[in-house]
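Note that one protein chain is taken out, while the other chains of the complex remain in position.
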Amino acid sequence: MIFTIKDLLSIIPELIIAGSACVLLLVDLLISKERKACMAVLSILSVIAAGVASYWLLGADFMGAKSFAGMFELDGFSTFFKFVFYTATVLSILLSFHYVKEEDINLGEYYVLMLFSLSGMMVLASGADLLSIYVGLELMSLPIYVLAGFLQNDVRSNEGAMKYVILGAFSSGILLYGISMVYGLTGTTELSGVAAALSDSSVHVPALSIAIVMMVAGFAFKVAGVPFHMWAPDAYEGAPTPITGFMSAGPKAAAFAVMLRVFMEGLQPAYEQWMVMVGVVAVASMAYGNFVAISQKNIKRMLAYSSIGHAGYALLGVMAGTEEGIASVMFYMAVYVFMNLGAFGIIIMMRKGGQRGELIEEYTGLARSHRGVALLMLIFLFSLAGIPPTAGFMGKFYIFMALIHRGMVGLAIFAVLMSAVAAYFYIRIVMLMYMREPAGEFEFARSKGIYYALFITTVGTVLLGICPGYLVKLAEMASVIM
Amino acid sequence: MVPLTWFLALGLILFMIGAVGVLIRKNIIIMLMSVELMLNSVNINLVAFSHFLDNVRGQIFAVFTITVAAAEVAVALGILIALVRNRGVFSTDEIDTLKG
Partner (left out) sequence: MAEKFFFLMFAVVAVGSALAVISLKNPVHSALSLIACLLQVAAIFVLLRSPFLAVVQVFIYVGAVMVLFLFVVLVLNIKKAQLETFPKGRRWFAYAIVPVVGIEFLAVIFGKSFTATGYEAAVEEVKVATLGRALFTEYLFPFEVVSILLLAAMVGAIIMAKKRWD
């Protein structure tokens, strides 16, 4: 028995994405340089097709089962995250339409690489075995390394991508060492098998601690948690801005999906051990990310540090170790996609003198001349800061609830304090926009793609802030993975 | 018969040497080679466990690790070529356009 029809059916979304990436690679040869935008449209269509397939699979009776000899798991958890990835990808492609033309990187391979990365994320979210997790992780990361360095003529892009690759490979090595130790201690790499072997309690604890330390370190790199965050500011600053948005949303959500699965499903018996380490990384990320963001002058860099801080909040949700914690992290990731990509959409719109408008001071006085744009930016910044009634507030709220129900009230209070620190640099931009006079003329990059993206993200941010109930319920239903 | 712990010790030593290499050296090529050292040490671990657990899984995993490492090296060297072509630089000491 190699594989059954059921196995094939469960990977239809992945097949759609990977297959259309390959097809688009060939179609790219037939499209002339001026009409490359159809590549973007075709990739959006393929993501939508995969979304439809995922939705259809929700009703299948083999939902919740493992296929391909335990390598692939189709359940509500992975489907939820896949929809998050689809949203992140579609939004990033929408934001790219105009940008790639302006920056002269209008290649078909741009979209193909994004689709490959998306397929890696999907494999990662569904991985039920450490082998598929590792392979999916690399499939997700390699195209992103290339996309981060896509602005070939810009040294910052090259440098950012180089740092990203080296540190990425380094952390892959550390993660692999941890995986090899887990294999050695339990005799299997299947997550359910690992959990069974560990709860047997015949596994010697110190060696397991080595394995857990390594794995926490490897995953912490992927979510840019302190002290493995060194690549993030440079990679975020150097990458093309739609790719920065993509990087900050998709791979981060995927890394949290896999962290939740590995730690909650596989290493659940070792909860006391990894909880402490995850907590340390979470606290360090919140503190460091939020404090350093204050001194940044480049808005993309500032958002990089802010996303380090946000990774800290989400890690607290992982640390809570309950189903409520899982659901809160899932909800937080969905929220994060909307508000982060919305902020990046505004950044892409701002161009000054034919250059990318990336310095914070360029937003001075925006509200005087362009009320609408300033209002949107205000919504996104408030959401990032966690101010009600935006989605960001709801996301943090659920994480804090999960922590408090677990009894970790001290951590919740610390997180709230860090939120207050973070609010400073978000509000500072709002003040700049509304309270000062503009220094010069504002030029905007206008394109339909950016408008659609901004519309979607604004609706998402506001809607999830006012009535998050539906999505939270979905997350709670999907979080029963054990 | 060589005991399992000897193999694991060798794996650990090579891993640590590779990790030190990435942290110390500023020449990008040598940093990449140190990462390859780390991945090889993981392979030693995997194959050793596979042998001593009488389980083929470790060796399969090692095959995949070799494959992925090769792909990663190709991408990393591609990025390095783009960087050098743009900047004519070769060591991370001079890569300081991006602060911090």
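When the chains are written out, they are named A and B in that same order, and each has its own residue count from 1.
The rule we apply is simple: contacts are C-beta pairs under 8 Å (C-beta built on N, C-alpha and C of every residue); 3 or more make two chains touch, one makes a residue touch a chain.
Treat the numbers as computed from the prediction; the structure is a model and nothing was measured.
A.B. asks: For the full complex, which residue in A:40, A:139, A:319 or A:387 touches the chain that was left out?
C.D. replies: Of the candidates A:40, A:139, A:319 or A:387, A:139 is in touch with the missing chain.
A.B. asks: In the whole complex, what residues of subunit B lie against the chain that is missing from view?
C.D. replies: Spelled out for subunit B, the touching residues are 1-10, 12-14, 16-21, 23-27, 29-30, 32-34, 36-37, 40, 43-44, 47-48, 50-54, 56, 59-60, 62-64, 66-75, 77-82, 84-85, 88-91, 93.
A.B. asks: Please identify, in ascending order, the residues of subunit A that touch the omitted chain?
C.D. replies: Spelled out for subunit A, the touching residues are 1-3, 11, 18, 21-22, 25, 67-69, 71-72, 104, 107, 109, 112-113, 116-117, 119-120, 123, 129, 131-132, 135-136, 138-139, 142-143, 145-146, 149-150, 152-153, 184-185, 187, 204, 206-207, 209-210.
Criterion: only the chains that are shown with their structure count from here on.
A.B. asks: In their complex, what parts of subunit B are in touch with subunit A?
C.D. replies: 8, 11, 15, 18-19, 22, 28, 31-32, 35, 38-39, 41-42, 45-46, 48-49, 53, 55, 57-58, 60-61, 64-65, 68, 71-72, 75-76, 78-80, 82-83, 86-87, 95, 97-98, 100
A.B. asks: In the complex of these two chains, what residues of subunit A are touching subunit B?
C.D. replies: By the definition above, subunit A touches subunit B via 131, 134-135, 138, 142, 145-146, 149, 152-156, 158-163, 165-166, 169-170, 172-174, 176-177, 179-181, 183-184, 187-189, 233-234, 237-238.
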